[in-house]
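As structure tokens, the structure follows; a few thoughts come after it.
Heads up, one of the protein chains got dropped from this complex, but the rest are sitting where they should.
Chain lettering (A, B and C) follows the sequence in which the chains are written, and residue indices restart at 1 in each chain.
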Amino acid sequence: MAEPAARETVLETRKLGRLFGGLAAVQDVSLTVERGRVHAIVGPNGAGKTTLINLLSGDLKPSAGTVGYEGRDITGWPAHRVARLGIGRSYQKTNIFRDFTAFENCRLAAQARLPRLSLLRPAAGHRDVTEQAAHALELCGLAERRDTRAASMSYGEQRQLELAMMLATGPQLLLLDEPLAGMGPEESARVLDLLRRLAAGHTMVMIEHDMDAVFSIADEITVMVNGSVLASGTPAEIRANKAVQDAYLGEEAPE
Amino acid sequence: MPHHPRIALALLALGAVFLAVFPLWGDTFYIRFIARIMIFALFAMSLDLLVGYAGLVSLGHAAFFGLAVYVVAGLVNKAGVTSAFVLLPAALGAAAIAAAAIGWISIRTTGVYFIMITLALAQMVYYFFHDQKEWGGTDGMNIDSKPTVMLGDLKLFDFYDRVQFYYLALGCLVAAFVLLTVILRSPFGHTLVGIRANEGRMRALGYDVQRYKLIAFVIAGTLAGLAGFLEAARATFATPAHLGWHESGHVLMIVILGGMGTLFGPILGAFVMLLMEDYFATLTERWLLIMGVFVILVVMLLPDGIAGVLRRVGRLGRRGAGDG
Amino acid sequence: MTAHNRRRFIKQAGAGMGLAAAASFVPTRFAIGQKAKIKLGLMLPYSGTYAALGHNITDAMKMRINEGGGKLGGREIEYVQLDDESAPPKGKDNASRLLVRDKCDILVGTVHSGVALAMAQVAKEENKFLVIPNAGAVDLTRKNCSAKLFRTSFSNWQPAFPCGDVALKDGHKTAVIMTWKYPAGFESAQGFKDSFTKGGGKIIKEILPDFPSVEFQAGLTEIAALKPDCVYVFFAGAGALKFMKDYDAAGLKARIQLYGPGFLTDGVYKQAGSAAEGIKTTLHYADDIDTPINKKFRAAFKDQTKRDADVYAVQGYDTGTFLLQGLAAVQGDVGADKALIKAWEGIKIDSPRGTFTLSKSHEPIQDIYLRQVYSGDEKLLGIAHKALADPGTGCTMA
Partner (left out) sequence: MSLSYFLIQTLNGVQYGFLLFLVASGLTLVFGIMGVINLAHGAFYMVGAYLAWWFAEQTGSFVLALLLSLPVTVLLGLATERFAIRYLYARDHLYQVLFTYGLILILNELQRLLFGNDVHGLPIPAPLAGSIPLTEAQSYPIYRIFLSFTCIAVAAALYLLIQRTRLGMVIRAGSTHREMVSALGFDIARLFMVVFGLGVALAAFAGMIAAPVNTVYPGMGDHILIISFVVVVIGGIGSIKGAFVGAMVVGIADTFGRVLLPTGAGVVVYAVMALVLLWRPQGLFGRTV
């Protein structure tokens, strides 16, 4: 993994918070994500990890604090504008178009980056879009499943398709919500391998319950409990952190 | 993404041939009547873009249809303009602007809110014309002249000629069908279908969902305006009933009967529905009772409409062929 | 009948779709001659709000024609009946169905003014006769009048005009007008205004609730605040009934005399009970006109239909007379346009409502009666205006 010479902040949150009917799901979260690094977020269920991702992706608007991306304040931007900045996200619950084929799913994702509305040219005729979609499929190992309806794919394949769709939009920053959730060991290893390859060219923020995977891939780990950051640091620092051990021991087992 | 089943395409082609030759032997009343059906088919098809593809169930679609009728009526009767070169753009423009305004408010909501809001906003347009003393109010008004198409002194097209008008309506229907098919095969069309399936995901992919919905709403409204222009030219009569919610419900029923999300379904739906109404009306004064029962039966038993039946027949046929 | 033709069409269309023998479609044609039947197209509401009116008009008209021998000018009659549903959007199609497809010789209809306006234009385009047995839109015999269009009923202006004089004669100087915001309301209000202001009365305000809303409270409060000498209203059916009850309940009836055209009380005053007591209305008919022809007509109608005759039945009955006399004059030759128009323009009809003739704009010149509800019955007080004709403003017969 090539470390960039100078560390450069890509994504930064300050005192980010979100209330749900008076209840703080996320509170005072300040994060710094640097270019090219894999930043994992771990914590028990209900720690506010997914809410945090939703705040970063624009799916939710924060109640407090700011989000900055590439030096720009993007607090409260709607999801589609955030996405167009080059922030891609995947979902914990598979979120694909079940009636479309794998390729159509990716093409739909890829054409989101078309500069202008295209009403009259057939979708199949946008060469760059179709190439990008095919490339994403191949990257995720789904090239052979190209014309399979998404609904009839296996669960693991659907998870891979989920990633492929995200990649088809050509993002620089990936927000991954439990990319390994619910997978068997074999599929899990395959996807982890894919993530490693992706890490070469992307900055990643990743929620994951599989601690082995987290420690094997992350450059930086943030531990969240009850909506707040408990600790943040390199895997080695986190491993050694007393507070993390106290709070987190015994809850490590995923779901 | 319209995948027209083969049996539907065959039927469509056959129907098109029938429609193309009908004026050769049909009497003038039926030429006029079928022109009306084709106008409603166009109207229903425009709604199908919203309901069947974008997932926007509008219960106020008649507002754009009726508005176009009134624009023609107003320009002809009050300003003495009869040139189709003015009337057509004015009718389409008014429908498009109204669709943009109503759409802009409505698309902030989804589902049942959307249904109710389109209904209520369309009623606002309805009451506007309903209360206009100068425009005939509830009585409506005759439109003094049909549109004219003149190039200098040369009459290019005669709206009074029923056969010519019939082919104009047919041409518009075919053109709209082709246009919508092209649009639905474009990235824009795919995007609409994606929005209907999973709006949140489309946002996360970077789609400005609201913009797409609004554009679809305006396209559909403008096509409804085209249907309204044709109806104004055909019937030369403007009445608030053209924009009421019963008309909106009626055209929605045509879409469902034919099969939404198919484009060709609404065409079949318009023929079946209007011919049937015409037939029932002669059977009994209580024909609305029959229509009510019919509507409920379709909703309960044929949610995919005639197109769904055709699809099933087509699939059976293919399976049968495969077995043999 | 139409049902037959239509069924056949559907079958034909289906056959055509299947590219079967479509050539067998031959439109019905009649040899025009003395022996052939006269085709009378009846386009009236047989369903919906105005169904009762459509039935009364039809039944009374047929009754009258049968009294006259059941033939028109010696020719048998074929009635082609069509429910217009009081739906203006279908008006032109329905009219053209009767005139173009079914080749009716004369078109009769209808109740709803909007539909009638549509019919008038189709009849003019097809150069056919249209006889209107109810619809009161003034434009039909003013701006839209035409040589082959006749009305045997009234114009909205007509029953209203004498009402202003009545109010003046009763000593009133100021009036508030309240009507639905729709053409019939405007036209009726205009009639009242014309006579009331000409005689020195003053209209303080016009209150116009939207049609067909029956929420009158705001308007009643305005009336109470304005305190006019009298109030003129135009409502009909359910609206009329509710208005009379609300007006009474608001305590206004006892203080401010209520006037209206006869449509206000017709058919609903019994339902209104004491709320209708004392209301004065003007109309071209009154149930208790004391003439032999009216009594005979009412008895016969009751006998045939088991229903009480009303003004609509009278209009239907007179339409029957109108057809009988006109076609007798031309021996049933509907093609003899000029002769038939001349016969009809000079017609004199002995009607249950009294004898009337037609004006230059083909509109009855008729007596308008003053009626008042008292002791639960509507009584004829006298003639409010003798031989009144609609002004026919703007009518130029082409």
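Please note the rule applied: a residue touches a chain if its C-beta (ideal position, glycine included) is under 8 Å from a C-beta of that chain, and two chains touch if they have at least 3 such contacts.
Small disclaimer: the values here were computed from a predicted structure and weren't measured.
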item: Partners of the unshown chain among those that are drawn; value: B, C
item: Full-complex contact with the absent chain, from B:Ser46, B:Gln123 or B:Asn142; value: B:Gln123
item: Contact residue for the chain not shown (choose from C:Leu241, C:Leu283 or C:Ala329); value: C:Leu241
item: From C:Leu252, C:Val311 or C:Leu324, residue that would touch the chain that is not displayed; value: C:Leu252
item: Contact residue for the chain not shown (choose from B:Leu12, B:Val163, B:Leu288 or B:Val309); value: B:Leu288
item: Residue touching the undisplayed chain, where the options are B:Ala79, B:Met150, B:Ile296 or B:Leu316; value: B:Ile296
item: Where the missing chain touches subunit B, by residue; value: 51, 57, 59, 105, 108-113, 115-117, 119-121, 123-124, 127-128, 130-131, 245, 249, 252-253, 256, 260, 286, 288-289, 291-296, 298-300, 303
item: Subunit C residues touching the omitted chain (full complex); value: 47-49, 51-52, 181, 207-210, 212-215, 217-222, 224-225, 227, 237-238, 241-242, 245-246, 249-252, 255-256, 267-268, 271-273
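Quick note on the criterion: only the chains that are shown with their structure count from here on.
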item: Separation of mean Cα positions, subunit B and subunit A [Å, integer]; value: 43
item: Inter-chain centre distance, subunit A versus subunit C - centres from mean C-alpha coordinates, in Å; value: 74
item: Contacting residues of subunit C [partner subunit B, same complex]; value: 1-3, 6-7, 9-10, 13, 16-17, 19, 22-23, 25, 27, 46-47, 51, 83, 85, 87-89, 91-93, 96-97, 100-101, 112-114, 117-118, 120-121, 137, 144, 181-184, 186, 210-211
item: Touch list for subunit A against partner subunit B, complex; value: 57-59, 78-81, 83-84, 88-89, 91, 95-100, 104, 107-109, 111-114, 117-124, 126, 129, 165, 169
item: Partner subunit A, residues of subunit B touching it in the complex; value: 182-183, 185-191, 194, 197-198, 200-209, 215
